[in-house]
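Here the complex is missing a single protein chain, while all its other protein chains stay put.
Then we have subunit A:
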Amino acid sequence: MSGAEPVLEMRDVGVELAPLGGAARRITSDVDLALHAGRTLALVGESGCGKSVTALAAMNLLAPPLRLGTGHILLRTPGAAPRDLTRLSPAELRAARGGQLGMIFQDPMTALDPAFQVGEQIAESLRAHLGLSRRAAHDRAVELLQLVGIHEPERRVRAYPFQLSGGMRQRVMIAIAVACSPAVLIADEPTTALDVTVQAQILELLRELGARLGMATLLITHDLGVVAENADTVAVMYRGRIVERASAEALFTAPAHPYTRGLLASLPPLDGPRERLRPIPGQVPPAGVADADCPFVARCPEAMPRCLAARPALTAIAPEHEAACFLHATVAA
């Protein structure tokens, strides 16, 4: 894609669900994603397809029963050798999280510690990573609250999460994520839990911060409208696999995978109100990846016999455009 090497690169990442005493089951497989400085990659797909576990894997933050089955996560920050997050010691990993990697979660109502003032929750990151004094960290927390557009930051810095609205809490969450000027920002549906007007403000803020801090951003969303306005490149996920990857422009003008086309067709009209994706007809897929056939075959309007016999691999169908579908196999060959 762009000439420079990606800041964060996920290679062949597969997440497993390993319940206690049960057999491990793969829920994502062969996920390759590359995040570039100053650019936004959107990861889209239906509920349950594995977006959130991919985001957690990118931070190497999976906790039981989830675990990383395969793959590597390479972090390239200026002035340091590339590091594989899966090989770091716990201390090195902690330094990377919050330091070079910031994360925003979907639900700002539950993502903040209810027993601590929001300023303290920002400041403790600053103290842990930048070694700031208590005083300096507090002052910086006030600046950060200002940066994310919270009025009267000197007062709000002492507020507890339950004293703030959802939108304000998400701003606090963003302040925490960007506190140490990370190279990578991972935002897992940062606006899904907010009302529409607040959604637009938060996305605007993320765009602005991404540009100002030159962060490589992974934006996970249900909303193709959000993708169109915010993303440079898009990866479409279905049942734990990337089924199409392209620049945002190419994806919207020439969607290649029948699943992507279905997603776009289910979008409400542009002049209508924006809402959640309307489901594509067919059974909601079970969790977990399949290997024998195309994961989408049961719902695909263009399914062919060979789709049942083998699984199409993600292949280039045009410059900067890949899809995992036999419809395009002839084009590529």
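Definition applied: a residue touches a chain if its C-beta (ideal position, glycine included) is under 8 Å from a C-beta of that chain, and two chains touch if they have at least 3 such contacts; residues count from 1.
FYI, contacts and distances are computed from a predicted model.
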Protein name, per the UniProt record, of whichever chain is missing from view ("Acyl-CoA dehydrogenase", "Molybdopterin-dependent oxidoreductase", "ABC transporter permease" or "8-amino-7-oxononanoate synthase"): "ABC transporter permease"
Of the listed residues A:Gly71, A:Gly99, A:Gly119 or A:Pro258, which contacts the missing chain in the full complex? A:Gly99
Given A:His36, A:Arg76 or A:His129, the residue that touches the chain left out of view is A:His129
Based on the whole complex, identify which of A:Asp107, A:Asp232 or A:Asp293 touches the chain you can't see. A:Asp107
I need the residue numbers on subunit A that touch the omitted chain, in ascending order. 20, 56, 59, 61, 63, 90, 93-99, 101-103, 105, 107, 110-116, 124-125, 128-129, 160, 162, 173, 176-177
